[in-house]
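First the structure, in the form of structure tokens, and then the observations on it.
A single protein chain has been omitted; all remaining protein chains appear in their positions.
Labels run A, B and C following the written order; every chain starts at residue 1.
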Amino acid sequence: MRVGLIGLGKMGGNMRERLRRGGVEVVGLDRNKEISDAVDEADLVAKLDGPRVIWLMVPIQAVTPVIETLRPLLSPGDIVIDGGNSKWTHDAKHAAYLAEAGIEFLDAGTSGGVWGLENGYALMVGGPESVVATAMPVFEALKPEGEFGFVHAGSHGAGHFAKMVHNGIEYGLMQAYAEGWELLEASDIVTNVPEIFESWREGTVIRSWLLDLMVLALQDDPHLDEIEGYAEDSGEGRWTVNAAVDMGVPVPTIAASLFARFVSRQEDSPAMKMVAAMRNQFGGHAVQVSKD
Amino acid sequence: MRVGLIGLGKMGGNMRERLRRGGVEVVGLDRNKEISDAVDEADLVAKLDGPRVIWLMVPIQAVTPVIETLRPLLSPGDIVIDGGNSKWTHDAKHAAYLAEAGIEFLDAGTSGGVWGLENGYALMVGGPESVVATAMPVFEALKPEGEFGFVHAGSHGAGHFAKMVHNGIEYGLMQAYAEGWELLEASDIVTNVPEIFESWREGTVIRSWLLDLMVLALQDDPHLDEIEGYAEDSGEGRWTVNAAVDMGVPVPTIAASLFARFVSRQEDSPAMKMVAAMRNQFGGHAVQVSKD
Amino acid sequence: MRVGLIGLGKMGGNMRERLRRGGVEVVGLDRNKEISDAVDEADLVAKLDGPRVIWLMVPIQAVTPVIETLRPLLSPGDIVIDGGNSKWTHDAKHAAYLAEAGIEFLDAGTSGGVWGLENGYALMVGGPESVVATAMPVFEALKPEGEFGFVHAGSHGAGHFAKMVHNGIEYGLMQAYAEGWELLEASDIVTNVPEIFESWREGTVIRSWLLDLMVLALQDDPHLDEIEGYAEDSGEGRWTVNAAVDMGVPVPTIAASLFARFVSRQEDSPAMKMVAAMRNQFGGHAVQVSKD
Partner (left out) sequence: MRVGLIGLGKMGGNMRERLRRGGVEVVGLDRNKEISDAVDEADLVAKLDGPRVIWLMVPIQAVTPVIETLRPLLSPGDIVIDGGNSKWTHDAKHAAYLAEAGIEFLDAGTSGGVWGLENGYALMVGGPESVVATAMPVFEALKPEGEFGFVHAGSHGAGHFAKMVHNGIEYGLMQAYAEGWELLEASDIVTNVPEIFESWREGTVIRSWLLDLMVLALQDDPHLDEIEGYAEDSGEGRWTVNAAVDMGVPVPTIAASLFARFVSRQEDSPAMKMVAAMRNQFGGHAVQVSKD
């Protein structure tokens, strides 16, 4: 099988490598021509046989332009797969746009990060069953070995929706572990915190891959002295909370996790300025004068 | 009526003044002899007629020692009122300890802060009805004018419990207003934030005394530039959450408010260090190197 | 002054009445012709002199169609005010659409509910200063007497944004009071809960209009036995959380309040089914078999 792959960044580059190791021929395209296998979209399309399968691994804002470029170049029955971190609400629009030209669309949520090249990428795919079946060799090469790591989640958008929820859960899990770690660190009687986390890798209810990663991090830096308590969020956490709000689903821990990240990035908290101001007004409690 | 008042600090001093303005004679006692009306507890007791009423306005850790000093000096039927920020679980113990000598006890939660001298102190009292009745002239002098501001909340401990819940609610209210203010401040299209808060003082669902105080604070400092986002907590918020946890009562907003204060006082968040460390481990996301 | 008012439902009908009491002539239009003063939009426009001021008090989904109907009927310099519970993101679009025909637009968030007719409506207005000035007599008639209750919040959308935040705060305040009430009700030693709330109306930090309403509710039904723990949400709470998420502003108490309402409307909680299922899997803890 031969597949087109647009976007050869940190994720896309590794995916090309994993596909090739899995026996899939890849024609890669990137703005960086030194790593590209094609000069442009037309060249990429010309180098593929129908029904073509083209995997997009581009930033969210580039997906629509790339699809608009591709549509006139493709033929009915060709398949475009959006494997990036796209918002699930975009997928039905892209599917409808391509369907006008008889072109198929799949959305593929992808998890695996820097470990994906070796371990495989967990894939959550949305779209029609028959189209999933046609693209299956690509998924087979990307996914982890063994019986897990791939799912046909539902119709258009379901792949990215499932990936979004995966990340929302991830936010909650990370925050829960982090709170527990802070509590252990704050205790006077607990002296061996990294050893505790390591011991939890077997026999406990909370053993997990994230726990394994915490152990690695604490081996390097037992109190995380070198790391600032500053955490970005990558969009999916926000989408999860917004989707939950729109759907009337309570997500207290996922929302709390997201808000904790927001706070971690504030130089000073406006809300807490106001709380301090009110305490000062009613109780004469001293405020700390801003150093800015 | 004549009453003993032990503890003439910021709160106790103002209460003596308000009692006197209300026609109650006060014998005050303080470690600061310059402001004291008695030289010690024995002198204070000697200067009162039975049934004596002695109001304690001392720090929480001083309550038990003062009660232990008073018990041998007092007579059956005398009344000790703990008006400080004591924990409600202490009250039944103090009541039982004094009851062994036939001495009565009341707990009085007190709200009013620096405004209490002028406006009166809201009082929440726990203990037997007949004892409350005997002490009523004291409560009458301290409470605000009008029909509100005093309640016999229940049996021993109920006064401090009600005051604790009052403060727990206060934490939640302050945080909710503060979040709204932060959101308005963050908006590009909203330009007149202090004016908005001022306008809310009439006709809205959220008008309140705390809102009035916010307006005062914003008049001084429209963006609170002078104030650090750093808020202490005074114990009652913690007790509220702990009591709720022990009683199986969900208090998500009160707990969130308390945690926001905890975070406001952290130089750096240990939990967020761990979140950053995990993100780095699985995603290769850069961490911010600690500046410490 | 004469003003057009489209939408004479629960809110709009009372506003017509308050405007008339305030000396403003009102031409009202409603789908219910029995209460209408005009037969349709064209008739309403014909009955007004330029520059016309037309206040919309229609459901959110009706705003765009009404504006589309009005635009060809109006003249440059006329003013359309959207006084309904519209989403702030819609306002700039409506303003731009009307501006193509030289028509002005204001958005007016309105608070006051069933009490507005007597007490006046708190108004938060977005749009250009000069347009606000032209429409000022309408605002003057609707707002509460006294110096508060009206604000020019900022540019287009700022009125509805401020109203949205008002409601978000309201959610948090209500939840905080409700948690405190639940905690008092759960206590063995607190016996006089309605009296406690009543006492808090003076001298406390938490006195407010919402507190006054709680007192009224508890006078009717001291333990709220007659009321189900079921609370709708009207949209603004969701918008507040979504806006905060999009703007990176932490709103833990407002979000918690919203989620508590979501939960209150669930027959059974899917999330808690899953928690029970996990406990059963790892601990052999019994699950409760669903009665459905």
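Here, a contact is a pair of C-beta atoms (placed from the backbone, for glycine too) under 8 Å apart; a residue touches a chain by one contact, two chains touch by 3 or more.
Given the structure is predicted, the values throughout are model-derived calculations rather than measurements.
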Positions on subunit C contacted by the hidden chain, ascending:
10, 113-115, 174-175, 177-179, 181-182, 185-186, 209-210, 213-214, 216-217, 221, 224-232, 252, 256, 260-261, 263-264, 266, 268-285, 287-292
So which bits of subunit A touch the chain we can't see?
88, 111-113, 116, 119-124, 126, 143-144, 146-158, 161-162, 165-173, 175-177, 179-180, 182-184, 186-187, 189-192, 195-196, 198-211, 240, 243-244, 247-254, 256-257, 259-260
Residues on subunit B that touch the omitted chain in the whole complex?
205, 238, 241-242, 245-246, 248-252, 255-256, 258-260, 262-263, 265, 269, 271, 282
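Criterion: only the chains that are shown with their structure count from here on.
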Taking each chain's centre as the mean of its C-alpha atoms, give the chain farthest from subunit A.
B
Rounded to the nearest Å, the gap between Cα centres of subunit A and subunit B is 46
Could you grab the centroid distance between subunit B and subunit C? Build each centroid from C-alpha atoms only and quote it in angstrom.
33
How many angstrom between the C-alpha centroids of subunit C and subunit A?
37
Note the residues in subunit C that touch 2 or more other chains, in rising order.
205, 248-252, 256, 259-260
